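Only one protein chain is missing from this complex, and each of the others stays in its spot.
The chains carry the letters A and B, assigned in the order they are written, with residues numbered from 1 in each.
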Amino acid sequence: MSLLEIDAVSRRYGGVHAVEDVSFTMEPGEWIGMIGPNGAGKSTLFNILGGQVAPSSGHVRFDGADISRMSSHRRFHSGISRSFQISSLFPELTVREHLTLACRTKHRWSAVRRWRGDAEVDRAVDDLLDRWDLGRADGRELPAQMSYGAQRRLELAIATSSRPKLLLLDEPNVGLTREECNDLRDRVHDLGQGTAVIFVAHDMDMVMSWSHRILVMHQGRLVADDDPSAIMKNKFVEEVYLGAEHVAV
Amino acid sequence: MQVVANGVALGAVLFLMASGLALLLGSMGVLNLAHGAVYMVGAYTTWTLAISEGWPLIPAVLAAGAVCAVVGVVLERLFRFIPGKPNEQILLSFGLIYVFGNLAQVIWGPVAKTPFDVAWLSGAVHVGSVAIPANRIAIAAVGFAVALLLWVVQDRTRVGAMVRAGMDDAEMTRALGINLDRVVLAVFVLGSAVAGIAGGIGGLVLGASSSQPMDVLLLALIVVVVGGIGSVPGTLAASLVIGLLDAYSRYQFPAMSSVILYLLMAGVLVLRPTGLSGRTA
Partner (left out) sequence: MMRTVIRRLPVIAVIAIGLWLPYALDSQQESLVTRALIFGLMAASLDIAYGQAGLYSLGHAALAGVGGYTAGLLMVRYDVQSFWILVGAALAASAVASLIFALISLRARVLYFILVTLALGQMVSNLAQQWDFLKTSQAEAVTGIVMPDLGFTMAWNPATTLQFVVVVVAVAMIVIQRIIGSPLGLAFRGTRENEVRMEALGYHVWRYRVAALAASGTMCGLAGALFAFHSGLISPTNVGVAASGVLVLMVIIGGSGTRYGAFVGGILVTFLQFYAADWSLERAPLIIGTLFIVTALLIRFRPRAAAGFKAVFDAVTRRKQAAHVAA
C-alpha cells in the first residue's frame, strides 16, 4: 500500500477541466517534482491534495484512507502539510505568534494558560526562530516589517514545523537565492527519511537535483511520470515545456 | 384577497429596496446600511410634494427619485473616501442613519406621516367579487415596471454586464480596462433613485417616519439573505415571498408576525446559505 494514491482525479469548473484524469502513486520518502506551463493544473492539483478544493471525480487515498473529501484541517492531523505559493501569513501577528500557532497542537483550546509560557512549545518556537534565521527583534516583527526572503522563510518554517508525512511545497524557491534554496533542501531533508515531498517549481536545475521522480502536467493532464534522466530525453515533454523553459527562471 | 394584495404591494416595495442593497453588496462589497435612510428621504420628499404641495403623485415620486439620486452621489463620495473595510463602513453607515433620522425629525417634525391619501387611488378595483385597493395595484405596477427595467439593464446592457463582471471578479474587470469606479457610482445613483421611488410609492401604504431607515433596511436585509445576491428574478421572488408572508402573518398571527419573517430567514440560512438563487458573495 502506497503512502499516497491519486486515482483518476479530475476537477472541473463549468466547462473547463483544470485537472483531468490524473493518476499516480507515491511512496514514503519519495521526492516528486511537478512541472508544467502556467495553467497546466499544478496549483489545482495541489489544492486538491491539500484539501482546499475537492475533486469533481476520482479519489485521493493517503495512508490507506480515502481523504478525497477530507477537510484541510483534518489532513494536517493525518500528516499532510503545505506551503503556499504566495506567502500566506497573518498580517497582524508577530513571527513568534506565527510559529506558536504552527507548533502548538496540544492545548490549542486552552483558555486558561498563557499563549506563551508552555516550555515545550516555547522551546520549539525558539528552535525554529534559530534554524530559519527569523530571530530578528526576538521574533516580534510583523510580516509587513520583514524582507520578502524572510517572509518566505517564515512561510516554509510554518509548513515544515509539524514533521509531516507528506509535504507539499508550492514554488518554494521563489524569492530565495541559490544558496538559500540548497539550504531549504537540507532543512527539509532534516525532517526525516520518511518525509515524502511533492513540490512545484519552474527552475529546472532545482527540479533535477531535488527529485527522485518528475511529473509533467499539461492542460490539466499528466503527460509524463518518470525519473529525471528519462524526462530529459522525453521528446513530447521537451516540445511542450522543456524547450522554452530550460533557460532556468 | 386583501391579504394577497397587501402582500404583493409590500413585496414590490421590498423588491425595490432590496435590489439596490443587493447590487451594492454583491458588486462592490460595500456595506451601505444607510440605504434605508434613502428610502426615508424618498418617502418624506414625496409627502412634501404630493400631500403638502399638492403635486400629482407620479411626478412627485419621480422627483423624489431624482432627489435621492443626488443623495446617492453624496453617499458614494463618502464611501469612496473612507477605507473600504467593514469597521469604517459600519461607523459611517450608522452615523448616517442617526443623522438622517434626526434631521427628518427636525424638518418634518417628530410625528410620523400617515399613509398617503391620494384621490385617484383611494378607491378599490373590483375583480369579480373581490375588492382590491387601488393603491396596492399602483405600488405593484410600479414595482414590476422597475423590476423589468432593472432586469433589462442588468442582463441586456453593457453597463449591466460590467456590474456582473465586477461582482464576479473586481480585479480582473479593472484589468480589462473597465472603469469600475464609474460603475460603482452608477450603482449608488441608480440604487438610491430606486430606493427613493420605493419610499415615494410605498408611502401610500407605509407613510413616512424617522424610524424608517432601520425598519425598512431590516426587511430589505431579510430579502437579500433569502433571495441571494446577483439575480433580479431571485430578489423579486424573495421579495414577493416575504411580502406575502408578512401580510399573511399579520392577518393570522398578528402577535408574532415579525418574528416569523426572521425565522424564515434563519431557516433559509440553515438549509441553503447562499439564498434561494444567489451566488456566494
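Rule of thumb we're sticking to: a contact is a pair of C-beta atoms (placed from the backbone, for glycine too) under 8 Å apart; a residue touches a chain by one contact, two chains touch by 3 or more.
Keep in mind the model is a prediction, meaning the values are calculated, not measured.
Interface note: of A:Arg11, A:Lys42 or A:Arg104, the residue touching the hidden chain in the full complex is A:Arg104. The residue from B:Ile58, B:Val73 or B:Met214 that touches the chain not shown here is B:Met214. Those residues of chain A that touch the chain absent from the view are 50-52, 71-74, 76-77, 81-82, 84, 88-93, 96-97, 100-102, 104-105, 107-118, 140, 158, 162. Mapped onto chain B, the interface with the missing chain covers residues 25, 29, 31, 78, 81-83, 86-92, 94-99, 101-103, 105-106, 110, 214, 218, 221-222, 224-225, 255-256, 258-259, 262-263, 265-266, 269-270, 273, 280-281.
One rule holds for everything that comes next: only the chains that are shown with their structure count from here on.
Inter-chain spacing, taken between the CA centroids of chain A and chain B, is 48 Å.
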